[in-house]
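Note sheet for the following structure.
Removed from the display is one protein chain of the complex; every other protein chain stays in position.
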Amino acid sequence: MSITRDEVAHLARLSRLALRDEELDHLAPQLDQIISAVAQVQEVAAEGIPPTTHATGLANVYRDDEPAPCLTPEQALSGAPAVELQRFKVPRILVEE
Amino acid sequence: MDELITMTAAELSAAMAAGEVSAAEVTAAHLDRIAAVDDRVRAFLHVAGDGALAQARDIDRRRAAGEPLGPLAGVPVAVKDLFATVGMPTTCGSRILEGWHPPYESTITTRLRDAGAVLIGKTNMDEFAMGSSTENSGFWTSHNPWDLAKVPGGSSGGSAAAVAACEAPLALGTDTGGSIRQPAAVCGIVGTKPTYGGSSRYGVVAFASSLDTPGPFGRTVLDAALLHEAMSGHDPMDSTSIDAPVPSVVEAARHGDVAGMRVGVVTEFSGDGYQPGVMARFTEAVELLESLGAKVTEISCPHFTYALPAYYLIAPSEVSSNLARFDGMRYGLRAGAGSAEEVMAVTRAAGFGAEVKRRIMLGTYALSSGYYDAYYGKAQQVRTLIIRDFEAAFGQVDVLVSPVTPTTAFPIGERADDPMAMYLADLCTIPTDLAGNAAISVPCGLADEDGLPAGLQVMAPPLADDRLYRVAAAVEAALVDRWGHPLLAEAKGLV
Partner (left out) sequence: MTVTTTVTYESALQRYEPVFGLETHVELGTRTKMFCGCITTFGAEPNTQTCPVCLGLPGSLPVANRVAIEYTIKIGLALNCSIASWCRFARKNYFYPDMPKNFQISQYDEPLCTDGYLDVLVGGKTVRVGIERVHLEEDTGKSLHVGGATGRIQGAEYSLVDYNRAGIPLVEIVTKPVPGTGYLAPEVAKAYVTELRDVLRTLGVSDVRMEEGSLRCDVNTSLSVRGSGAWGTRTETKNVNSLRSVERAVRSEIERQAGVLDAGGRVIQETRHFHEDSGVTTSGRSKEEAQDYRYFPEPDLVPVAPSSDWVEALRVSLPELPSARRARLVESWSLSELEFEALRNAGALEVVEQTVACGASPADARKWWLGELARRANDSGLEVSELPITPAQVARVAALVESGALNDRLARQVIDGVLEGEGTPDEVVAARGLAVVSDDSALLAAIDDAIAANPDVADKVRTGKTAAAGVLVGAVMKATGGKAAAARVKDLILERLS
C-alpha cells in the first residue's frame, strides 16, 4: 500500500477539501492505486539529468514599469459573494499568518 | 441539412466575401442547427443567441461599408468554456464557477473578435480540463455525434462534438495531455496542439501551466489551419509566449505534400491495449504516406513508456496550486458557514468533482516536503529524457506518426469511475505535451469493429507546426479521394 486512508484524509485537509467519509472511502483506494502507478518514474535512471520546468528555453521576459489601466472597483468586486465598504467580505480568519 | 452548416469555414468565408450569403444568415443557420440537435449532443453550456446575431450583423455592416475583412469574418466559432469571455459566462465545466462572468477577456478570443469571427457559444468540457470524455463536467456529459451513446472524448469534448455535429465549423480547445487531439480523433475531425507558447494562455484558465496549449478544431485540415493562424502569435501578457513569427500553417495546408519526407513510426505506440480496428486504419495510413512518396522507418523512443506516470505527477502538481484560488472568497461558489478556513474547505468540496479532488490531492502529495524529489522532481527529469528522445528522433526523421488514442470512442459510463482506465486514453498524446512540441490529429478512417472514427497523429518539433499541416493535408486529400467524400458524411448518429 502506497498511501493510507489517514494520509489521504491529511492530504484533503492540506488541500482545503472537506471530504465526507463516504468520499474518503471511495477516493482513498483510487489515490493509492494512482500513486503506485505514477511511482513508476522512480524506475528511470536519471543520475545527473537536469529537470525540465520550462520547455521553451525562454529567459528574461519582462515588461516595462509603465502603468496600465486598472479594473474599476465594481469590476473587481463583480463576482464577490459578499462585499462591504468596497472590500471583499470574508468569514473570520482563525489562524494569523 | 441546410447547406450552410455543412460548408467548411473556408467555403463560408469565400461565399460571404462574394456576397452570396450574409454573416447573419450563416450564424442564424448554425443557431438553428444548435436548437435542432444540441438537446441530444449537449455540446454547449451557453449559446450566445442574440449576441451572436449582433456580432454577425456588425460584420455585414462593416463589409457593406467596404472595410477589408479577414478570412474568419462572419465565421461562427464555438469556444471551450475554459476561455474567459466578457458577456458570456465562463464555468470551466465546474459548479464552483457556475454563473461566473469574468470582467476581462482572453487574448485569443479578443483576437478572434477583432478578426470578425462570431463567438457562437461556450462548449462543455471535463471540469478544469481534467478528463478524456466530458463525463467529468460538473453539468452534464456531451455525446458523440457518430453514436450518441459514446463519449466525444475530452477534455475539449464539447468543442469536438459541436464541430462534428455541424453546430459550428470551427471550435477552440486546449491540449494539455491530448485534450484536443483525442476528441478530434474519436469525433472524426481535425484537431491540432500547436507548439507550446505558440498561442497565448492569457485568459485561459490554468490547468497545468507548463503544458496547456490552446488550439483549433475544424472539419478539414485547411479550416483548422485558418483558425490556428488567427489565434496564434506572441502575447506580452503571457511570459511563456514565444516571440517568433507564426508558422505558415495555412500556406502548408493548401500545399499538402509528403514526397521525400522522412516519417518515423513510434515503436512504443502499439501492442496490447490498442484496438485492432484502430491499428488497422493507422497501418493503412502509414502505407498511404509511403505511396505518396514518404520514406517511412521505425523509431524507438524508449522513455515514452514513462510519459504517462510523469504526466500524472507534473500536471496534478501544477493544478493543485492553480486551483487553490477557488475558495469562495472572491468569486464563484461560497458554501458552508463558520471560519474562513471552514468555508474554503466546504466550498471546494461542494464545488469540485471527484477527478479534480483526486488530482489536487495527488499534486499536494507529490509536492510535499519529503516526497518532492522522488515524485515531482523525478517526473521533471523524465520529462528531460522524453525531450531528448524527441530530439534524437527528429535528428533522423521530419515527423513522427502514431495512432492518436488506443481505442475509438468508448461508451458513456464505461470508464467514468475508473481513473486509471481513463488515463490510458492519453498514452500517445502525452509525450508531445511534455516536450512542448506540436502535433495534429487527422481522420484516417473508421474501425471495422464499431464503425467509429480513428485518427492519425503526426508529431513535429517545436515551431514546425506547418510541417503537420503539410502532411495532414496530403493524407486528407488522398483519403477523401479514396472514399469519395469526407469521413463525416458517413456519420449516422445525427440527421
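Note that the chains are named A and B in the order they appear, and that numbering of residues resets to 1 at the start of each chain.
The criterion applied here is as follows: a contact is a pair of C-beta atoms (placed from the backbone, for glycine too) under 8 Å apart; a residue touches a chain by one contact, two chains touch by 3 or more.
Please read all numbers here as calculations on a predicted model, not as lab measurements.
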Legend entry - Touch with the omitted chain, as defined above, among B:Ala15, B:Ile59, B:Leu97 or B:Met361: B:Leu97
Legend entry - Touch with the omitted chain, as defined above, among B:Glu318, B:Asp398 or B:Glu476: B:Glu318
Inset, instruction - Using the definition of touch stated at the top, determine which of B:Ser156, B:Ser210 or B:Thr384 touches the missing chain. - result: B:Ser210
Legend entry - Where the missing chain touches chain A, by residue: 14, 16, 53-54, 56, 58-73, 76-77, 84-93, 95-97
Legend entry - Contact set of chain B toward the excluded chain (per top definition): 83-84, 90, 92, 97, 100, 102-104, 106, 201-206, 208-210, 236-240, 317-318, 321, 324-327, 329-331, 340-341, 344, 364, 367-369, 372, 376
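One rule holds in what follows: only the chains that are shown with their structure count from here on.
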Legend entry - Chain centre separation (chain A, chain B; CA means) in Å: 24
Inset, instruction - Over in the complex, which chain A residues touch chain B? Could you list them? - result: 3, 8, 11-20, 23, 26-27, 30-31, 33-35, 37-44, 46, 49-56, 58, 61, 63, 71, 75-76, 78-82, 88, 90-95
Legend entry - chain A-touching residues of chain B, taken from the complex the two chains share: 100-101, 103-104, 196-197, 210, 236, 239-240, 242, 303, 306, 309-310, 312-313, 320, 324, 327-332, 334, 336-346, 348-349, 352, 354, 357-358, 360-362, 364-366, 368, 374-375, 377-385, 387, 419-420, 434-436, 462
